[in-house]
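Report on the structure given below.
Every protein chain of the complex appears in place save one, which is left out.
Right, subunit A next:
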């Protein structure tokens, strides 16, 4: 790094922080655009955009003295310049070399981020770029994975500054990778964004939570005021003030939440490259169609959802989509399609991954499940296909080789399930042999403030996260039957196990709970459903989860506590824990 006599060290740090943010955005757009270029090799706008990204990285890195970054981008720029002038054509090999260079570039930037800049042997990749620039594929030039020669930074990369604003489409970013339309034309609006430290947003969110609790308390207290004691006029004024505080708090809460929202396109945009690489490796032809990239999710959810989606898409490519010949033999187009869609439904975000591959074989999974002892043969054979598919989220089952071979779902579905559980989300899988598989993921918009459903059971009030509640039913004893003395609810064509809080959380009563209360709340977590037997519904309230502290903090099935409007402390149910408890009781 060059030091500059006219700049303070702190200034330099800030500038490098900015460089990293800017470069991340550019690398991101390069990633997306280079893959796009393969299918649109004559798109001059796209080529110019790619060229400019490389050019900018070259310029800024040279300023700050990151010579290796400059050298590499310089050579990439040379090739890109010839492409954009039409002196070279876009070929698969050329694209491979450019993408390899990009990968290496990313590693170099990671080194800058971690502060451990080591010398990397760039000669291999530079030579390959040189060959590409000369216009020829030198015979025998293979891609000898130059990335492998890079020493990985020893420490985990430290983000100099995480910026919530950096992925907003309206930042300095010129490319807006998430945008489905060709950028360039629409980028005329003057940018009006600032970057804010995430910690500040988090503390704002905390304060917001406290405000919501106080608001609840205020509204409830005002509601119980005795007009005759206070006087009609005062009571009226107080009422108005409380109503207005109530309204403003709700608006403010929405505004704060929106500040933390990021478009899911940020996650989606890395998938075209993933699918491209996978299909090239496996000699398959796969189209990836992205829709709903502008759908916004809380930052914390965005950070967690990437991995499960990678797993699912990888599975679709590896095992779902068949080889072109097989597809044609089956009367399908040679090119397979994976659709990835996101949209908002109420206070949930729904992500759907759909492929037109070979689908799952329910009978193979049935056999495997019986073999694993997940139920008796009679029970499992009676189960509907949709319930059978749930088994692939079981750890033991999804990693089993036979499932991989026969049904074509590889490892990692249990990992997917764990991730979705963590986010209090739900996952559902539907598949038709020969026609493909659809996976639907439902996630809450935000994790910080939750809509709670207040229910009463055995004279105790519990709060359930409303986003996980699928439905509430009034039960007749005739709807309840017992399998192995465990109560289950027959709800339309589904069979849902029933538990009650007392036996699950407090260990009271029979381990085998009797389902004799009048209501059942059906909750969903990842792929499973559970019915909770309760006495009464009390209402709905916005709650903020407070930890129980180390003394009580590890109680299974309890996520924490909250203060309700009436000032009382109530427990918030942790569904992951509850499902685990229920599984063990059963």
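Following the convention adopted for this analysis, a residue touches a chain if its C-beta (ideal position, glycine included) is under 8 Å from a C-beta of that chain, and two chains touch if they have at least 3 such contacts; residues count from 1.
Just so it is clear, contacts and distances are computed from a predicted model.
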| Per UniProt, what's the omitted chain called: "Cytochrome c oxidase subunit 4", "Cellulose biosynthesis cyclic di-GMP-binding regulatory protein BcsB", "Response regulator" or "Gfo/Idh/MocA family oxidoreductase"? | "Response regulator"
| field | Touching residues (missing chain, whole complex) on subunit A | value | 2, 4-8, 11, 14-15, 18-19, 21-23, 52, 55-56, 58-60, 62-65, 172, 174, 184, 187-188, 190-191
